[in-house]
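The complex appears here minus one protein chain, its other protein chains still in place.
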Amino acid sequence: MMAWLVRRLVASLAIIFAVVTFVFILIHVAPGEPCAQIDVDVDPIVCDQLTRQFGFDKPLHVQYWRYLVALAHGNFGYSFSLHRPVRDALAGTIPFTLQLAGAALLLDLLLGLALGIYQAGRVNRLPDVILGNTTLFVYSLPTFWLALILLLVFAEQLRWFPVGGPNDPILCPVVDSLYCVADRLWHLVLPATTLGLVGAAGTARFQRAAMLDVANQDYVRTARAKGAPERRVVLRHQLRNALLSFITRFGLAFPFLLTGAVLIETIYAWPGMGRLAFNAILTRDYTLVTATALIASTVVVFGNLLADILMGVADPRLRVRAGADVEVVTA
Amino acid sequence: MKLGNWLALFVALVLAAEIARLLRQRAAQHGRWRRLFRHRTTSWGIGILAFLVIIALAAPLVAPFPPGDQLGIVDLKNHPPSWTFILGTDVLSRDVWSRIAWGARVSLGIGALGALVAVSLGTLVGASAGYYRRWVDALLMRGVDVGLALPRIFILLMMVALWDRLPFAALVLAIGLTSWFGTSRLVRAEVLSLRERDFVVAARALGAETGRVIFRHVLPNAATPIIVSAALGVGNVLLLEASLSFLGIGVAPPDPSWGSIIADGASTIYTAPWTILFPGLAISLVVMSLNAVADGLRQALDPREEMA
Partner (left out) sequence: MLSAMSRRSPFIICGILAVATLAGCERRGGCTGSFCGTLINAAIGEPPTLLPPSTEVVVANDIGEQLFLKLADVGMSENTIGDEDFQPLLAQHWEWDGPLTLVFHIDPRARWQDGQRVSAADVEFTFDAYKDSVVASPFRAKLRRIASVTQRDSLTAVFRFRERYPEMFYDAVFHMRILPAHLLRSIPRDQWRTAPFGREPVGDGPYRFVRWQAAQAIELVADSTFFLGRPGIRRLIWRFTPTLPVAVTQVIAGEADVREQLVTPENVERARAAPHLNVITYRGNVYTYLGFNLRANGDTSQPHPIFADRDVRRALSMGVDRALLVKSALGELGKVPPGPMSELLWIWDPNIRQLPYDTAQAGRILNARGWRDHDGDGLRDKNGQPLTFRILVPTTSVLRVQYAQLLQAQFRKIGVQVEIDAVEGAVVTQRTSSGNFDTVILSRGNDPSPGSGITQTWMRGGFGRSNVGRYYSPEFERLVDRAIAEPSRDRARALWRSAIETINADAPGIFLYALANVAAVHTRFDNTQIRPDSWAALLRTWRIPPDKLIDRDRVER
């Protein structure tokens, strides 16, 4: 176990390093300069000054080396487009990203599991068929389309939920009271629902199939034959397997929730990392782009590692991962 | 819509239904394939897919207007659905139905081609990793891990930024190059387990060269995850293309693709919702159908289902 852990750690670090290098090269090679502004008459002197100040005129490998050295000192660099240290810019967005991802995953897990179990219990009867088709439909929706519709119906027409933003700017610019916690939750509902619904539909479909699988397994049949209360046996096994496979899918879904949720964050004006990264790419803010890639890949890689450890602990058969078999839709 | 268009549409519907029915009939004769159609959704899925593909192929016949024609930029702008414009017009007074029909070519084309590139690449990498094992496997799978560690939109955005203007082929290539990682994992798992099966060992013992072993013996038996992956992949690519177009970095104007039609209509969602409703439904229908077909395929080809 120890040897495996060490090997995985080393591999993880190598992956992160490779990701950062790849992103670094890619963003520097793209045409366009960091300080360009459209429709505004920018003095070329400004651009030259800033370029020299941040060393963007040096050859690529020199910049890369300097970046690595700075990183070793914990210095993430300075964000050209936001005029703040990258560390501050990122630190500001991480809580929001975590809240959105956490709420979406919670909804995904709870709703998906509940639906999957319910459907498996009434296999091929009317509720199963209706729910099955509904989950199929929801799973196939483009998330940004769903977001636009939800915003139109629930926020603008019905006024049940706020139109985007993470908080009430007057009463709760920071979360410093119970009321503000509730306010944040209220603002979180629509964006988390948009992300979580599509995920829950996928989870429900997967769970239903998995539970039906388990129901036919030998050990369940044995337990049934032995006269043990079926519900308890089945439920225990199924839940455990469900949780394990959810952890795997979670590992695959995490990169999307971190920086792939750009569309949701744009439509709902949620100040998360996805939108930050997107704007950074558009404005060619080199340091911010590479830093985001670094953070995102670190979280993903170590999250996967953690998931693998958990699964290894839970089920010794799964110590050597053969690969998950569910395609995650990133839309 | 002129009479000819209605006729062509009707013919397309009938053809699609016939195709679904014929396939079901043929399948009823083979045990495994009968399972494919056990659920009604699968035949509906095949029917819908066939219909949309026929529409795409027969776009000039089904669409009353050329997709880029601005029919009346002052009077016919954002016109609600009517008998002439059955799905309404968009902000530049173009017929939405015509754009959807022609856009089917682009979207389904990108979907199919992108999935083709992704599945091919994924199969190649996964099979090599699974068959050769050791350092080849380690190297390739770490590469896959790197690819999985970054979300697609991020990488795609940067890749798109590299081209000044993005030709269609480059877009397909970019999407394909970022979508193969999951498939490679799947294929690798299958190949790993198939490798030790008798027929493979026998083929190797008989001196067959590696490539032949892989292509003629291993891969055909690993077909299930590959085919299912391909079916789902088309849907994923479609959704991805829609997202990219919505972000402004997909298909360039004025070419219609389902994603760019939604992007064009996003600013008028409140006053002209039909401009995003119908292309969104089209995308959902295709992805739904593909998922239903993939479900059916999985059930048909999965050996464990023999017992159920």
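Chains: A and B, in written order; residue numbering restarts at 1 for each.
We take it that contacts are C-beta pairs under 8 Å (C-beta built on N, C-alpha and C of every residue); 3 or more make two chains touch, one makes a residue touch a chain.
Computed from a predicted model, the values in this text were never measured in an experiment.
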{"item": "Of A:7, A:66, A:84 or A:122, the residue in touch with the unshown chain", "value": "A:84"}
{"item": "Option from A:86, A:267 or A:288 whose C-beta touches the chain left out", "value": "A:267"}
{"item": "On chain B, residues whose C-beta touches the chain left out of the figure", "value": "68-70, 73-74, 77-78, 91-93, 161, 164-165, 248-249, 252-254, 266-272"}
{"item": "Contact set of chain A toward the excluded chain (per top definition)", "value": "31-33, 36-46, 49-50, 53, 78, 81-84, 88-89, 92-93, 110, 113-114, 117, 151, 155-156, 159, 162-171, 173-174, 177-179, 181-183, 185, 235, 239, 265-269, 271, 275-276, 282-284"}
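Basically, only the chains that are shown with their structure count from here on.
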{"item": "CA centroid of chain A to CA centroid of chain B, Å", "value": "24"}
{"item": "Chain B residues touching chain A - in the complex, by the definition given at the top", "value": "41, 142, 145-146, 148-155, 157-159, 161-162, 164, 182, 185-186, 188-189, 192, 225, 229, 232-233, 235-236, 239-240, 242-243, 246-247, 262, 266, 269-270, 273, 276, 280, 283-288, 291-292, 304, 307-308"}
{"item": "Interfacial residue positions of chain A with respect to chain B in the complex", "value": "11, 14-16, 18-19, 22-23, 26-27, 29-32, 132-133, 136-137, 139-145, 148, 152, 156, 213, 216, 252, 255-256, 258-260, 262-263, 277-278, 281, 289, 292-293, 296-297, 300-301, 304, 322-325, 327-331"}
